[in-house]
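Sending over a structure as structure tokens; questions will come in a sec.
As you look at this complex, bear in mind that one protein chain is not there, while each of the others sits in place.
We call the chains A and B, going by the order they appear; numbering starts again at 1 in every chain.
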Amino acid sequence: MPKLLRQPAWLVLPAILLLVVALGYPLLQVVIRSFTDPEPGLGNYTWFFSRPVNMTVFWRTFEVAGWVTVLCLVLGYPYAWLMTAVGPNMRLLLILCVLVPFWVSGVVRTLAWVILLQDSGVINKVIMALGFEKVRLIRTQTGVIIGMTQVLLPFMIMPLYAVMRGIDLRLVQAARSLGARPVLAFLQVYLPLSLPGVFGGAVIVFILGLGFYITPALLGGPRATMLSTLAQQQVLQQLNWGKGGAMGVILLASTLVLLAIAARFTRRRYQISGGSK
Amino acid sequence: MDAKHRGAAVDIRDVTKTYGTFTALDKVSLQIEAGQFMTFLGPSGSGKTTTLNVIAGFTDLTAGEILIGERSVGNLPAHKRNVGVVFQHYALFPHMTVAGNVEYPLKLRKLPKADRARRVAAALAMVHLTDFAHRYPAELSGGQQQRVALARAMVFDPPLLLMDEPLGALDKKLREWLQLEIKRIHRELGTTFVYVTHDQEEALALSDRIAVFNKGRIEQVGSGRDLYERPETLFVGRFIGESTVLTGAHETRGDETAIKVGDQWVGIPGRPAGAGPQALLLRPERITLARPGTGAVAGTNRLPARVTEAIYLGSGVKYEVTLADGTRGIARMTLADDHFALGDPVEVAWQKHEARLLADDGSSLAAQSGEDK
Partner (left out) sequence: MTRLQRILIWIFCAGVALWLVAPTLVIVPISFAEKKSLAFPPDGFSLQWYANILNSPDWSGSIVSSLKIAAIVAVVATVIGTLAAMGLAKMKAGPGGILRAILITPMIVPGVVLAIGIYAVYLDHQMVGTLVGYVLAHSMLAIPFVIIAVGASLAVFDTRLETAAASLGASRITTFFTVTLPLIAPGILSGLLFAFVTSFDEVIVALFINSPTLKTLPVQIFASMTRDSDPTVAAVGTLIFVLTSFTIAVGLWLGTRRRRS
């Protein structure tokens, strides 16, 4: 076999071709249309940023993704810790509880939330049975956040668990033996060591949250629209390819900027830890 | 493994291997006779494993030629060379049983089933693993795994068997026992063996001939005895066995060469080796330690020294002495000889013709003491 044909790059070629055809070319189309439809120029972008409605949706998207990230962290951190602290059988059960919803279709899980959160749903029945006022959950931002947090929680727990599993617990014991109180030992030793997992999980959840479509579309109403839904409506309902495309480009750009910042942060962290050795 | 058969001769001609600007092998030439047990000995990075990989076909050569038997194999891919290889880390297939591993090369050669079973049984019997045929590699000890690897490498009757530090990962006791096993198998098979090691004792114990590698070249090829008693370079002298090396200015005096050690001259018959600095190499058995001023004999050199270490070896005593110029010397004495205590002043004496005069190639002391192991 000639040397050129033995290059490993050939094995990657089919995948790259598929990506160019099904990802690169379509994305290029989105960008092109955002600048040319209906006429060449920045019209679609000035339209987007000049309309208060759009800006409300834009900031709401970030707000929702932020809340979901924080909630996932609060719920996922102790859970991931417990996964590292129990015996193998209990751990299997805990992992199963994370994996099962992970595998069950997102649409189906959102359906369950529609049933639970609807005005005559289980949660409201409980609230009313306790003697409180009926709360509006479906088609509200709160409902969207509740649903998204549940759907995205596995994406937070998995990276957290992966990092925590590698933390040497003897370090915490060492801190304790040196006189640190438990809270202090946690804050000064365990928490910093688990930060890569916190960071990784937070970035994944936030980015997935920004682009989330199903849950906001089904659980949120007009008052809880997110950027994805807005872009979809522009293209499918109003046939405004340019405006929808511009929203898509803005969403994509936000994601990439965020990733770039995240990459910078992780790199700097590594440099600090490398320098202190 | 049917009848005893002769192995193939190997002819390595001017083989060069470069990686970018780094020369791993520099025009290496070597003839290995059919059925011989040849060992490649040298420190890590000396080119011995690269040479083995080139013979096996795992590494392309940059220039030169290799013949196995009558066949030039330079352009032949590894799987067509019909050469058995035993790796340091066993490289057993974890998803196959012991029998499955050994049968693998026979399946590739499309042997009939009954034939395969018979050969697998014979190969496993040869390494005493008949009872382990249906175990998986993960269930075996390191020594057992290496014996499976050996059985797998020889079951298809390759005319040449290559072994790359096969015992490197095992402990000393096991290593010594497996050395005997390998020697027995070599005798029974008659195959040509090429064995790579950095352990000179292992090389001496196993080999018919040893090629000493250093910096991508072969320094010397010969029997263990040749290399020990008649090293051709200082590197070989230091790498094989223990030695005392004296260096200093030299001049020719008649048919003798004299070397200045500290402020004293010692003589050795013969001309200097080359034009550069000279070194004098002495084996521990050739040195006699004497109380200062006693028993001077004509034709001997004597240098004052002090005993810095005495190690009881059972069969004798090994003394470490420090000469006046700071050189470390080693002498081995029998129990019947005079006994010395630490700090005793002594005279290091040897017969002039029992030293060896070599060009001082600046080879390190680490090689002498075997500290690079």
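Just so it is clear, a contact is a pair of C-beta atoms (placed from the backbone, for glycine too) under 8 Å apart; a residue touches a chain by one contact, two chains touch by 3 or more.
All values derive from a computational prediction rather than experimental measurement.
Put simply, the missing chain touches A, B once the whole complex is considered. One chain is missing from the display, and on chain A it is touched by residues 8-12, 14-16, 18-19, 21-23, 25-30, 33, 75-76, 78-79, 81-82, 92, 94, 96-101, 103-109, 111-116, 118, 120-122, 150, 153-154, 182, 207, 210-211, 213-214, 218, 227-228, 231-232, 235-236, 241, 244-245, 248-249, 251-252, 255, 259. Against the chain not shown here, chain B presents residues 56-58, 77-80, 82-85, 87, 89, 91-95, 104-105, 108-109, 152-153, 156, 162.
As a working rule, only the chains that are shown with their structure count from here on.
Once the centre of each chain is set as its mean CA position, chain A and chain B turn out to be 61 Å apart.
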